[in-house]
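The structure under discussion appears below in the form of structure tokens.
With one protein chain held back, the other chains of the complex are shown just where they sit.
In this document, chain identifiers A, B, C, D, E and F correspond to the written order of the chains, with residue numbering beginning at 1 in each.
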Amino acid sequence: MDVVTQLLGIIVPLLALAAFVIPLLSLYIKKKGFFDVYVTGFSTLALLISFFTALKVINTGKPLLYAYGGWPPPLGISYEIDSFNAVLGVLTAGIMWFIVLYSVWYSSHMDSYVWYYTLLLGLETGLLGCLYTGDAFNLFVMIEVLSISAYGLVAYYRNKPQAIEAAIKYGMIGAVATTLYFLALVFIYASFGTLNMADISLKAHQLPFFNLISNDIYGHIMAASAVALALALWAFTFKSALFPNHFWLPDAHPEAPTPVSAALSGLVVNVGVYAIIRFMYTIFGKASIVGTIGFRDVVLWALLILGIVSGLVGALLMIVQSDVKRLLAYSTISHIGLIYMGASIGLSSVSQESMSLGLTAALFHIINHSVGKALLFMATGILIWAAGTRDLDKMSGIGRLYPAASLAILLGFFQLMGLPPFGGFFSKLLLYQALISAGLIIPAVMVILISAISILGYIKAMYALIFLPPGSEMTKKPGTGLASAVVLVLGVTCIILGILAPFYIIPWLNNVVSTSLTYQGVLNYINVFREALLKLMPG
Amino acid sequence: MDAKWLGKWAGVSILVFITYIIFSGSISGYDLLTGAIVAVIVGGLVANFVITEPRKLLEVGRLGWLIVYAIYYFFAAEVRAHLDVMKRILHPRMPINPAIVRIPYRVETDYAMTLIANSITNTPGTVVVDLDPEKKIFYVHWIDAKTLEAEKARKHVSESFEYYAKRIFD
Amino acid sequence: MSPETLILGILGFLGLVSVIATFLAIMERDLLRAVLFSAIQSTVYAFIYYLLMAPDIVLVYIPVAVGLYPAIVLFLIKKTERYEGESGENH
Amino acid sequence: MGFDYILVIIGEVLIAIGIFCDLVASIGMLRFPNFYVRLHAATLGTIGGAVVPLIGAALVAAGSDFLGTYRWFMAGGAVITAILVLMLAPAGSHALARAAHRSGAAKVFPKIADHLEEDRGGMK
Amino acid sequence: MIGLEEQVTTYILYAIPIYMIAFSLYIVRALKGPTIPDIVLAIDALTYDLAAFLVILSIFFRSPILIATAIVLALWVYSLDIYVAKYLEARELGE
Amino acid sequence: MRTTKENLVIAISMALFVLLLSLVLAVGGLGYILPPPQVRLIASWYLRVTFNPFERLFSAMAPEGVTSIVWDFRGLDTLFETTVFYLAIIGSIAIARGVIGGHKEVDEKKLGLSLIVKSVTRISLGMILAVAASIALHGHLTPGGGFQGGASAAVAPLILLVVFSRYFIEKHGITKNTMLILRSIGLFGIGMTAFIVVIIALASGAPAFVFQNQPKTIAPTGMPFEIGGALTGGTLWFFNVFEMVAVAAGFTIIFLLLAIPEEEYKKILRLGGGEHE
Partner (left out) sequence: MIELETYFFTILVLSMFVNLGLALYGVLARPSLVKKIIALTILSDTANTFAIIVGYARWPSPTLPIKPPVLTNLNPSQVDILVFSQQAVDPLPQALVLTAIVIGLAVTLFLVFLTLQAYRLYGTTDVRKISKLRG
């Protein structure tokens, strides 16, 4: 077992352990600086490990498997990282790192930073755990870790009635969603007799491999898969705020502390998308029993349509918002719609190339959206802090006082709008191409329509924040150096993503997708599982 | 860490140890060892809550009275009361005559008082509804109030319990 | 009737009882009563778990569902309002 | 006909008593007119219906060697449970009765006297 | 002469239905109970009897390890009593 | 506002819908024969592997199937389950941050329930804790374990809180901060036990896995499964002990927070502060 695999196994429990000791330390160490360094240190560690993991996975082209406790996979839990979730892992750890740095500045204005940092570490644990796990039930547990820290952080400003109400709405329906996902797992276990994703995939694809530990299937496997998929999809679309389940997002995301809004909008919604892609492509792929009878097509069509509706609803409602964070939250809904349109391209009629093109677009758009949205929330956070309000009318022109933050905001808005030299442009273009090549003309047109509508909202916000002359009573507050640096670095990242996109990033991401989500990728995923199973069994 | 506290600690530890061993149902080395550790820790934690006068624990006579009392209670008092209430339940006309009556008590310590009260409540037909520690009165709900006078009621309900409770705890 | 059939019959009976208790718990407007009905439902579930041979679950479930849920909900309705649908005596 | 057998027989008799008490107590719970009277039926159920069969089960377990080595665990557990029920049940029903009387949640309706009410006077 | 195991289990087999009748009567009272204390009292009696029944059933199932459930049941139902009583009596549960 | 009748209709129609759905699914999804005649293959593996002295390199060496799954086979789940509970408590503390509750001088005799209940509670305290400890410490042998033991032990502070009052128990040292320390220690212990085999193996340079308990074919380091002839199940014993401490302390924190009178919270609410947009 090499060092990278070992570190991969250690990092997520280590983050949890780091969160465990914070209250103990806080009783004896009263300096804020210590906790800043502590949390930043652990998130740096997470970033490094996720980076090296991704490097290894992509270099070797073979998924990485870490079996906890040394038990062969269906008996024990294993982390399984193929190139798809490796990339998402680096994205998550990276943006989380920026968010933690920004929080160092942000939390110096809070009344109590200890609990905030604890919950933030919990959020990072949950995000990385959700992405890395190769076990369906562990995914449930990690989603709960993620959710409970998210509820806690949304309600962190406990004296604001809207924050508490948003957290209740989010928490109550979120609890129902995860319970239904648990029910889905019960059905999966009842009929597949296993909880390991690769093992379920193996059985769903009806591959001829004698699995010593769980070889049988029980009952009516189609009925169970259908119920499980229906319930699981409901839970995941809730987590990622797809159209009928989006109602909580515009309340919850703006009410959280700003860095948390960035994490929620930039990263947490990705988890739902990731889980759906995992379920629809790796576990119940095109060649699986669900795919062969057309049920999968129905689900994907539904997701495509909901994606379109979600994009339109988000874009339209964005225009009428006067609260800048709320505007950004609706923009998240719109972009999630676009991502779903890319992710639901794996219909049985679509060719392999178009499918991998669409998934590449979805993945690239996830990256672009995460960077851009995190940047925007954090940069507007500086202005909101300076102005003391989130109302666009009252904030007019505040950006003039903070040139660095304003520059970052401009870059971020261009990224989300999809202006040519930025990453957002290329991902939308790719999405359009993919949909056209898949023969889905109307959705392709919808991509353009959604982009066009949402530009109105972005321009409105941009104009109010930056181009209007500042009011006379506004004065510049000092001490935003760190925050400005963070958002500027993210802004530069947007440009780099755009400039490198056509030559380097898109082919590379296409390679990532085709080694992980195509049929060959799924076979790879299952093969690693089989190798680990045979290696860890005695005798 | 005075002697009194150590006495309380030892007393509670023994109680905890016995409970632990009976509940575990074995006297293997593992159980004895973990039992001892648990007893010491739990004893230290709750000693102040449980026992106020550790010296009484050492008087064997009290334990003897407790056993005598248990035998009397289970084989005489309880049987009589159970049969009585069963008869009332199964009787077609359900002859009940309920009242809340005053019943005075004359013991000093909390535990003796609790023993009496629990004995009264545990015999079907009488339930302690409330008590007044200053006037030393139990208010007992009696399913078949033979009398409403405090002293006479005491003879019916609690005199025998009090006799033993005085010897066990006071 | 074999012992197995008897045990499974009890399970079916308990399922029906739990439906009644749940129905009352959901429909009751007095939240205190609703909590107590949900405690009955929890007891019945605990019995079901026992008959399904899950002692570990019973040991977890009883503290959580019979002990803690009613306790926290009682704390909650003591601090807020007891009746659903209309304001309590505080308003 | 060893010593074990005698233990089992005694235990079974105690269990039989317990079952009978339990049944009668449950009928009483239904028949009795108000909360305070039902308290007595509940006492019948907890002492006669729970403590006695618990002791009986402990005896049966101690005498049944088909249960394996864990039967002592079982007997011990049953005895501890019995002792705890014996201590906790009356305290619980007393607490409940007092609370019901103080808060007026249950009326003392068929009664010939209520000295507690009188002593507390106008106080609720 | 039948074996001890068979004798004990047959005995308990006939006891089970009687217990179930008693439980259903308790549950009727618990669901009907006109006042709050009535409901709690019925749950109380039901649960203590259930604890005894669980012990007896664990002999029937020949699984002595099932016994630990009974004591937990008894403990927590006592606490249910206590805080319902406190709820009815006190202004705040913590006081 | 809907009437009860309408509610009833909605409820019944919903129930009917679910019932019809269930008829299809219960039979299809859960297997045609209810209940199935045999457990699943993976389950029989768990049952064979949980305590198997003949396969020392492929066994959890604890006779309790559920505990060995909870802390050995799927220890990661349980660690994060504990994390969820921990984060929920942290979130609750964050909501109640700054609320101290104050050690008011009050007449304890007047507070709480009657003297009888108080005495009974005092006597049974030790017994409750002994039973809880027994459940936790035998978690690898009989049903029970850390969470079960901890939840049973939490009865003690809970009934103390309700029967006496929160002033009483805070005077006797059961405060939010001590419980938070205890909880952190317990959680830290759980985390360290998860890593202990890795740390031991690091010294000898052998490969090892996080959450490893017994030696495996490719990772020969492991915890001893018995000490002096008494089974301890390797890491399971430590997990159980630490989990018990953590859970009991966690429950106590929850009730201490809930028991703080509303006036204290209102005071903090009126002060406000600390928030910025």
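The working rule: a residue touches a chain if its C-beta (ideal position, glycine included) is under 8 Å from a C-beta of that chain, and two chains touch if they have at least 3 such contacts.
All values reported here derive from a predicted model rather than from experimental measurement.
Enquirer: For the full complex, can you list every visible chain touched by the one that's not shown?
Expert: When the full complex is considered, the omitted chain touches A, C, D, E, F.
Enquirer: Per the definition of touch given earlier, which of F:Ser124, F:Thr142, F:Thr193 or F:Thr252 contacts the omitted chain?
Expert: The single option touching the absent chain is F:Thr142.
Enquirer: Which is it among A:Phe137, A:Tyr340, A:Phe364 or A:Tyr525 that touches the chain not included here?
Expert: Of the listed residues, the one touching the omitted chain is A:Phe137.
Enquirer: Which of these touches the unseen chain: F:Phe51, F:Phe211 or F:Phe242?
Expert: F:Phe51
Enquirer: Using the document's contact rule, name the residues of chain D that touch the chain not shown here.
Expert: With respect to the unshown chain, the touching residues of chain D are 68-70.
Enquirer: In the complete complex, which positions of chain F touch the hidden chain?
Expert: Touch set of chain F with respect to the missing chain: 1, 7, 10-11, 14-15, 17-19, 21-23, 26, 30, 33-40, 42-44, 46-48, 50-54, 63-66, 69-70, 73-74, 77-78, 81-82, 84-85, 87-89, 91-92, 95-96, 141-143, 147, 231, 254, 257-258, 262, 265-266, 269.
Enquirer: Spell out the interface residues on chain A facing the chain that's missing from view.
Expert: Residues of chain A in touch with the missing chain: 137, 140-141, 144, 147-148, 151-152, 155, 158-159, 161-162, 164-165, 167-168, 171-172, 175-176, 178-180, 182-183, 185-186, 189-190, 195.
Definition applied: only the chains that are shown with their structure count from here on.
Enquirer: By that same contact rule, can you tell me which chains touch chain C and chain F alike?
Expert: Correct list: E.
Enquirer: Quickly list, by label, the chains bordering both chain C and chain E.
Expert: Both-contact set = F.
Enquirer: Would you kindly say which chain has the C-alpha centre located farthest from the C-alpha centre of chain D?
Expert: Most remote chain from chain D, centroid-wise, comes out as A.
Enquirer: So, what's the distance in Å between the C-alpha centres of chain D and chain C?
Expert: Centre-to-centre distance between chain C and chain D: 22 Å.
Enquirer: Could you give the separation in Å between the centres of chain A and chain F, each centre being the mean of its C-alpha atoms?
Expert: Each chain reduced to its C-alpha mean, chain A and chain F end up 30 Å apart.
Enquirer: Do you know which chain E residues sit against two or more other chains?
Expert: 36, 40, 65-66, 68-69, 71-72, 75-79, 82-87, 89, 92-93
Enquirer: Touching two or more other chains, which residues of chain C qualify?
Expert: Expected reply: 55, 58-59, 63, 67, 71, 75, 79.
Enquirer: In their complex, what parts of chain F are in touch with chain D?
Expert: Where chain F meets chain D, its residues are 113-114, 116-117, 120-121, 123-124, 127-128, 131, 142.
Enquirer: Note which residues of chain D are touching chain B in the complex, please.
Expert: For this pair, the touching residues of chain D are 21, 24-25, 27-28, 31-33, 36-37, 39-41, 43-44, 47-48, 69-77, 79-80, 86-87, 89-91, 93-94, 97-98, 101-102, 108, 110-117, 119.
Enquirer: Which residues of chain F touch chain A once you look at their complex with the stated criterion?
Expert: Where chain F meets chain A, its residues are 24-25, 27-32, 36, 40-42, 45-46, 49, 55, 57-58, 72-77, 79-81, 83-84, 86-88, 90-91, 93-95, 97-98, 177, 180-181, 183-185, 187-188, 190-192, 194-195, 198, 207-213, 216-219, 269, 272-277.
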